[in-house]
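Only a single protein chain was left out; the remaining protein chains are all shown in position.
Labels run A, B and C following the written order; every chain starts at residue 1.
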Amino acid sequence: MKKLINTPESVLADALAGIDAAHPDLKVDHVNRVIYRAEPTRAGKVALISGGGSGHEPLHGGFVGFGMLDAACAGEVFTSPTPDQMQEATKVADSGAGVLHIVKNYTGDVMNFEMAAEMAEAETGVKVASVVVNDDVAVQDSLFTAGRRGVGLTVFLEKIVGAAAEEGQDLAAVTALAHRVNDSGRSMGLALTSCTVPAAGKPTFDLPDDMMEIGVGIHGEPGRHREKLADAASIAKQLVDPILSDMDFTGSPAIVMLNGMGGTPQIELYIMYNEVAKLLEAAGITVARNLVGDYITSLDMAGCSVTILKADEEMLKLWDAPVNTAGLRWGV
Amino acid sequence: MKKLINTPESVLADALAGIDAAHPDLKVDHVNRVIYRAEPTRAGKVALISGGGSGHEPLHGGFVGFGMLDAACAGEVFTSPTPDQMQEATKVADSGAGVLHIVKNYTGDVMNFEMAAEMAEAETGVKVASVVVNDDVAVQDSLFTAGRRGVGLTVFLEKIVGAAAEEGQDLAAVTALAHRVNDSGRSMGLALTSCTVPAAGKPTFDLPDDMMEIGVGIHGEPGRHREKLADAASIAKQLVDPILSDMDFTGSPAIVMLNGMGGTPQIELYIMYNEVAKLLEAAGITVARNLVGDYITSLDMAGCSVTILKADEEMLKLWDAPVNTAGLRWGV
Amino acid sequence: MSTSTISLDQLIAWLSRFRDLVTEKKSYLTELDSAIGDADHGSNMTRGMGAVVEKIGAAPSTAVDELLKSVGMTLVTSVGGAAGPLYGTLFLRMGVSAGPVTELDGAAFGAALRAGLDGVVARGKAEAGDKTMFDAIDPALDAWDAAVAGGSDIAAAASAALAAAEKGRDATEPLVARKGRASYLGERSAGHIDPGATSSTMLFQALADTVTS
Partner (left out) sequence: MSTSTISLDQLIAWLSRFRDLVTEKKSYLTELDSAIGDADHGSNMTRGMGAVVEKIGAAPSTAVDELLKSVGMTLVTSVGGAAGPLYGTLFLRMGVSAGPVTELDGAAFGAALRAGLDGVVARGKAEAGDKTMFDAIDPALDAWDAAVAGGSDIAAAASAALAAAEKGRDATEPLVARKGRASYLGERSAGHIDPGATSSTMLFQALADTVTS
């Protein structure tokens, strides 16, 4: 295992120290492992809290700041944070207007956030709402299982709903919007290589030199199936087709993300974006906004994912609203 | 070789098509392989042009836009672009106030830009000045050779000098500032793995599983020496010490970049930044601004580099000035 | 020596032995989780049980409910992932069921663990055959109850429970997961033993080791 770390055990603490050192706009609680905005939540503003296992940076800590999250709880690598972290973040970030928990749909994340909400409401009476993001079309038969996973759409949701909260929308409105965004987007990813979890010390899965893993999860969970490595145009089809056959994206402006998994260089992401854009144009879908880059990663995995949101005018307006975070910044 | 590409031959054309599709603020000349701002250069504004081999994204195309470059010429992967590309960019971007060529110090880049300047001046009479960036302390005995390489300081220079040009400083002032920035910064990098040039199809160098390459170049040029992989704290020392022993950084505010080489996840970059920040603090250096992320990459290489600029008040002010590019954006 | 109760000290020894087992088998648990999950179950259990044993040393409990509730809270606050809330709830509910006593007889221990398992089901909605820790714990508790009802001592009940847990664990191998992270794999989850069922079996291994030694 080749990594720029001190020890597998200290990965999270060291990374949080680095985030703290690098970003004066953020405040890091190293005991509870929570990243906050340096400024406390404005009175009357709904607080947005997310969190999850580490290893997906910039998600979530990189999206704390004006126009997005108020706090992010960092778990161990690929392990959901614990309810006490979330409860602490909920208490600290609440300005009295209530808190929205943004949860990616994994059993651990859902259960830990549920316990946190129960504990926070019981202890302090803070109003907690939650949205569980589940956009990954790679998971099939999701009705009979833990359901679809939450992946790239989380970034869009945090941006759009964050702007709504910044505008002063109340908890009910912010929560309704969050559900609307979740219902309007889908994602699909693939890997060329496995990631290596520091504590495991070796790749989570072996992938032969000529194979790729289609529908991989952001924690290195194996995907739908494997097949021979193909060219960018065919790979783009493998990502876009399952999304378009799951939902109709025509007739509304789309926001599209071509996301890198952490080990893929930008030049390849642009090559992939080109192929995806061609497919969407051929399918009659108008791309109104886009992101190309590493936004929700899987440690050092090589690969990429596509997220498409069927936006409406409100979502587009909120997308364009100012945002000032380490991972997304414009308009300020 | 596992890459998200169509063919090794089409890498550059496909990536430029993706950049074109993703960024409505940019205009891409696909014949000459030049990336421009969509808006022509404002009359009276000095135009900044850079360029180099591809594979270092976001450098340089990702730094075209308000507050940084006016045009970037893209060469084949790791191969300097050609004089005709640069000449065309020079002609198109010039508003009459002259053009500054920002050249990284590699024999090929220097010679091609020299030919371009000769050709452009002869043909159209445009005033061309140039700065050759040479900040890499990994190269020793540089007096007797091609000199130090140009690496991470290029990003700082394009930002700071770009802001000066945006302010309306004239060609002489902009050029003098560029030389001042170049004289005030140093960089050092290392690799955990080689990169793979698409046309070569295999890693440029073999690096055993327990070794790292100290002082590697951004084109996968082998470095000063190899040694056993170490922890983040020792690695940080290996990067910071040669920089600090080359130049005195105390007494002025520093701008510091912890740059990823393309295949290193953000969580590791923050771990490294933490170690670098501790070393700089111990050395009595005040870090006024920082960047942590992928800014000048080497395809899929795993590794990182550190750049330190000894800034002054003017440089800090220009650093903070608004910038709106794909790779750096704030204040707008 | 044949006994019919489990003392506070034995519960502590049980937990400490469980810590040792998951720590020894950390890589194996992670390997199982690599195949159908995210390669962290070994680290999660090791971190959690390490915290538990440390906590027990730092703040000794004088009653069974206090001990087990503290174990549950420590797991909830130190593990995360799916295992944290599930194992945490198991011990929290176990403590509530056991009450402020200093020892448990076979029936009470079985009832407490059953209350814990009900808590796991309340949180995670797992049913038999979903390929989770439930598939090891549920048959183990049935075997425990039957042994105790049939007059076995604690040692015999523990080995019956262990045998049933092992059988339940091994039976997860061919199953297609319907809960947790492995469920995303669909048919590809078959052919692998469930990591949580494996760590749960160690709970019974630890019990058998403790009460027979």
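Here are some notes:
The rule is short, and it goes like this: a residue touches a chain if its C-beta (ideal position, glycine included) is under 8 Å from a C-beta of that chain, and two chains touch if they have at least 3 such contacts.
Note that the coordinates shown come from a computational prediction; the quantities given were computed from them, not determined experimentally.
Every shown chain touched by the omitted chain in the complete complex is listed here: B.
Residue-wise, the contact with the chain that is not shown comes from B:His219, picked out of B:Lys2, B:His219 or B:Arg329. In the complete complex, the residue from B:Leu48, B:Val92, B:Ala120 or B:Ala138 that touches the missing chain is B:Ala138. Listed by residue number, the positions of subunit B touching the unshown chain are 53, 75-84, 106-108, 111-112, 114-115, 138-141, 144-146, 149, 197, 199-200, 204-205, 217, 219-222, 224-225.
Keep this in mind: only the chains that are shown with their structure count from here on.
One finds 29 Å separating the Cα centroids of subunit A and subunit B. Annotation: 32 Å between the Cα-based centres of subunit A and subunit C. Looking at subunit A, one finds that residues 77 touch two or more other chains.
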